[in-house]
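Heads up: the structure comes next, in structure tokens.
Yeah, one chain of the complex is gone here, protein chain that is, but the others are all in their spots.
The block that comes next holds subunit A.
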Amino acid sequence: MRIVVCVKHVPDMASDPGFTADHRVDRDGVQGRLSELDEHAVEQALRVLDAAPDTHLTYLTVGPAAAAEALRRALAMGGHAAVHVSDDAIAGSDAPATALVLAAALRRLEPDLVLCAMASTDGGTSLVPAMLAEHLALPQLTFAAELTVEPGTATVRIRRDGSRATEELRATLPAVVSVTDRTGEARYPSFKGIMAAKKKPLETWNLADLGVPADQVGAGAARTVVDAITARPPRTAGTALPDEGEGGLRLADFLSGQKFV
């Protein structure tokens, strides 16, 4: 079985990311990393690989030069190979254009299972996985809290906590699956894994390699525009009083004052 995990290089939330004047996520001067949620997708792929060693596992990213770091990090966790789609024309792409490029790469990689995370931790739209499924005419099992892959019967099942119900979904492979952080803790790369990752094949493809016309991607092809971005005023800290035996009473006073009691 062939698995491709789509991973994204994102600004580390801990480094307080912001936006550039032209309304893009500011990637300069902030620490980048493999999206923490994508680590859960990598983990799920590795669990399939652990159980079925004839599985072939490739990572795929679309992004600027630095995005290769996310691929190396994923390779250090395990798996076999990586593909980095990079092209200046892709800069400023929105979710549909990103999905278009990823889908073109996936057509070449021909996976049985495409794994994504439920959302990227920067843009966080959760759009890309279902868009990939649409481009590739595949079933989509999204927001999995639990994932079961049965290579023998070529079936994949998930459980997800939706807004109204907890559902169990099933599809026959090939399929696109997105996973949440509920699927289980992601492993840390071992020292051996980090060393081995340096020798694993990492290919770089551009738009011409994929036959994607440059005018279908990038800022110029974006189907949405941002008109304004404003920093919301930070909340100001109120009082924090040490409890000297009457903390509950003071809290009751506060809540009464605000008409909650």
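The rule is short, and it goes like this: a residue touches a chain if its C-beta (ideal position, glycine included) is under 8 Å from a C-beta of that chain, and two chains touch if they have at least 3 such contacts; residues count from 1.
Please note the rule applied: contacts and distances are computed from a predicted model.
This complex has a chain not shown, and the name its UniProt record holds, of "NADH-quinone oxidoreductase subunit M", "Nucleoside ABC transporter membrane protein", "Acyl-CoA dehydrogenase" or "Electron transfer flavoprotein alpha subunit", is "Electron transfer flavoprotein alpha subunit".
Checked against the full complex, the candidates A:Val62, A:Val101, A:Met118 or A:Ala197 give a single residue touching the omitted chain, namely A:Met118.
Check A:Val101, A:Leu115 or A:Ala171 against the missing chain and you find that the one touching it is A:Ala171. In the full complex, subunit A touches the hidden chain at residues 13-14, 17-19, 37, 94-96, 99, 118-119, 121-122, 124-131, 133-135, 137-143, 145, 157, 160-172, 175, 180-182, 222-232, 234-235, 237-243, 246-252, 254-256, 258, 260-261.
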